[in-house]
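Structure below; questions to follow.
One protein chain is absent from this view; the other protein chains keep their places.
Chain IDs A and B follow the sequence of writing; residue 1 opens each chain.
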Amino acid sequence: MTRLHLKDFWRYSKQQMEKRNEQRVLVCGGPGCLARGSQAVYEALLDASGRVGGTGTVVEHAAHMVGCHGLCDQGPLVIIEPQGTFYTHVNPEMAPRIYHETLRGGRVVEDFLYSSGTGRRIARYADIPFYQRQQKIALRNVGAVDPEDINDYVALGGYRAAAKALEDLSPEDVIGWVKDSQLRGRGGAGFPTGRKWEVCAQAPGENRYVIANGDEGDPGAFMDRTIMEGDPHSLLEGMMIGAYAVGASEGFIYVREEYPLAVERLKGAIGQAESLGLLGDDILGIPGFCFNLSVRRGGGAFVCGEATALINSLEGRLGEPRGSYVVPAVRGYNQQPTALNNVETFCVIPEIINKGPAWFAAIGSEASRGTKTFSLVGRAVHIGLIEVPMGMSLREIIYDVGGGIEDGRTFKAVQTGGPSGGCLSAEYLDLPVDFDALEEAGSMMGSGGLIVMDETTCMVDVARYFLSFLRDESCGQCVPCREGLFQLTAIFDRIVSGEGQESDLAAVEELAVAMQEGSLCGLGQSASNPVLSTLRHFRGEYTAHIREKCCPAGVCRALTAYVIDVERCRACGRCLEVCPPQCIAVSQGVYTIDREACTRCGACSAACPFAAISREGCVQ
Amino acid sequence: MMNLYVNDELVQAQQGQTLLLVCEQSGIDVPTLCFHPGLEATGNCRLCSVEIRRSGWEAGATDVVCACLFPAEEDLEVWTDTERVRRLRRLIVEMLWARDPRSPALLALAEKVGVNKQRLNTYGQSRRCILCSTCVRVCGELGADAISMGYRGVDKKVTTPFDRPTEDCIGCGACAHACPVGTIYFHEHGWERQVRRQTFRLLPCSGCGEPCNTSEERIHLSEVLGIPMEEASQCPTCKRRSVGGGMVDIQRR
Partner (left out) sequence: MKELTELRSIVDKYGENPEYILEALHDIQSRYRHVPEPALDIIAERMKVKKSRVFSLVSFYKALSFEPQGEKNIRVCMGTACHLKGASQVKEEIEAVLDVAAGETTADGRYSLHEVNCVGACSMAPVVIIGDSYEGQATRDRVRTLLDNDGSEEESR
């Protein structure tokens, strides 16, 4: 490929876009679908369509492995465009019918379609409630574009925003547009992106840098992974526009080490963009506009998601946050002005340039404009990746998009913001999802994990889970975070083992506040949020653990017991075989568990063919 | 020069000065463990936290910042001893004290900030180091870089590679002298010096002939830091006499 000049680019873009109306078969290659075997489905489709000599050439129809389409619990997914036909739970045996009946015959295979709760079959994904309420900006191409083919991205209008910015807008204009769009950073804290870029552009420095934070470490969040794996060029284009705006000629994408596919896809995308003249020196033939981009792997440290820790790690130092009060936009990488944004933030930029700031600012709520991606996980019926306008209520997200709580159980809490966020109870279901509303309620937007919990979840256990996660991940640099987490986990360990005391809650609150006020970085300052929010909204559960020595949800081991339901028990003896401490006794055909000896491992319950053994809370 | 207020008194500061320095100049005591005047501040111990209010903030809005890092700014209001600050400091000291309940340095500090009993959870085995990283920074500033902060979180510790004696250590003992809680072992006996777990032989001072410093230190001073060997082989007393300058220490660089 030759490096394109602006004029050639527009011609090339037009050519590619015209090809888009052709029929395409998209096989979801998101993490969920891949894990369920979608690669084999793709291969089977190629086989069915008569690939030639194993080279992957498809005779008539273009089959592509694409990024996450969103509805992970229904995977593996196969989508036929432009019709939007949506097949769920696809296995390789279904491939010949998809090929012959749908692709060649133009008929929908009824049996393969999505089935709603009421058993109604829905042919097009756009008509499925899960998708109906969504609006995709950051995820606009994910699940539609072949992430390994720059032509496909260009066919979807890719790099037109970058070309437009270079041709029609000055760097100041770009910053002005981003400011007018009122875009706030999608990494968690929600700082206005335009202002950050302006500070960076105006700060004194010899060089400027653009960095994308792809160190997505929140448990329960996989939005950035999905974007980097499913639509890497969007990120590249957003960064390129950012580099133009702030005057940077070098940039980095810092990717979590656990995402090797993202690293591979991004490196591939960078190579393709360079060879087309969209990255490197004199981009699109414009003398002097150079932007070199490279990918760096993280080392497996949650704290490196914090901006200054990320920069330290990038510089080959220990990935610990910097205590300095000077922001990276002024003094960041190599002590130079650095525009560091989250992956999702960069991915939104091209659409703002394409459609204008007013278009973006018209979406969402007053203080939080645009859309936000979430990974909706936990106990919801539909689990997956979604993007909704800001300001949508938690109820709409969980019930309309997510389809409610699985197995007909009751909603108990939703956790947002990962280890920096908090748990909100049912009374907050009508809370609009925006940066400020969530923070006021004691939680946080965070990067966008949304974990739905039902009555089988113990909130004390959830708080303890986040504490132990954070204790393992704290860098240990400052006292309040390191020692606070040590102290809090020690107290929580006591509470869940039935040794909690009334005075513990006061100590917990005191320590939690000290961590908020005294910690060096944002992660430490927010590390006690899961504790404080559960204490605020679910205090009763704490007192049950402490006073009654009881775990109402039946989760905390020491406070619960396995009980055999004599009505259901068929005396098959399976539990006896699997019980590690051999604590099940049989007397005249009646099985009982010795509570003292039982380790609550749950092996008996898992092995019982008659579901006669269950774990009970509040038994003491 | 700029004007700001510390504990409601007008004080002056220069551009780039930190609040800790401003307080010190105004004779206001702000406790700290990890701050060392010759080293870059890190803000690890958070003991020097102070409450501030920036001009233009809403009425009543204040924030807590770390004085050793926060730069002075025009019209800033700083309070070093509010209830909010005292509460935080007390808890920081309590948490550190729980690491090593027998530490005399921490006991003194606890008394100073008004902590009189230990109520927090202790570690199974006392952890005498407070992980302030002063020793590591001193060692780095000297160019030896023999020790570093290893591991992370509660497992973090000051260590040499694999916790073994390291040839990068020059036996200067700067780490031990800089330690705010006196945790690092430093002992001299005759012509022998022990630093951490490494033993060094001392060479005589070229002036008075008394045990002076280690040959590793002399080589490091002359080859890495470019200090003439003559000077590097003298004890502080003889050096003062002959050069009239200060001793070779980190502040010299």
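Everything below uses one rule, namely that a residue touches a chain if its C-beta (ideal position, glycine included) is under 8 Å from a C-beta of that chain, and two chains touch if they have at least 3 such contacts.
Because the structure is predicted, anything quoted here is derived from the model rather than measured.
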Taking the whole complex into account, name the chains on display that the unshown chain touches. A, B
Among A:R184, A:R296, A:R482 or A:K549, exactly one should touch the missing chain; which is it? A:R296
Quick one: which of A:S234, A:Q272, A:S313 or A:S420 touches the chain that's been left out? A:S313
From B:P161, B:G182, B:G209 or B:P228, the answer for touching the chain not displayed is B:P161
Identified contact with the non-displayed chain, of A:F191, A:F289, A:Y399 or A:Y465: A:Y465
Contacts from subunit A to the absent chain lie at residues 31-32, 34-36, 72-73, 75, 216-222, 225-226, 257-259, 296-302, 313-319, 375, 377-379, 383-384, 415, 418, 449, 451, 453, 457, 462, 465, 469, 473, 475, 580, 601-603, 606-607
Mind listing the subunit B residues that contact the chain we can't see here? 144-152, 159-162, 166, 168
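Assume only the chains that are shown with their structure count from here on.
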Centroid spacing, where centroids are CA-atom means, of subunit A and subunit B in whole angstrom: 41
Within their complex, state which residues of subunit B touch subunit A. 41-47, 49, 64-66, 69-71, 84, 87-88, 91-92, 95-96, 98-99, 119-121, 123, 130-131, 133, 149, 151-156
Give every residue of subunit A touching subunit B within the complex, in rising order. 301, 303, 318, 323-326, 471-480, 482-487, 490-491, 507, 510-511, 514, 517-520
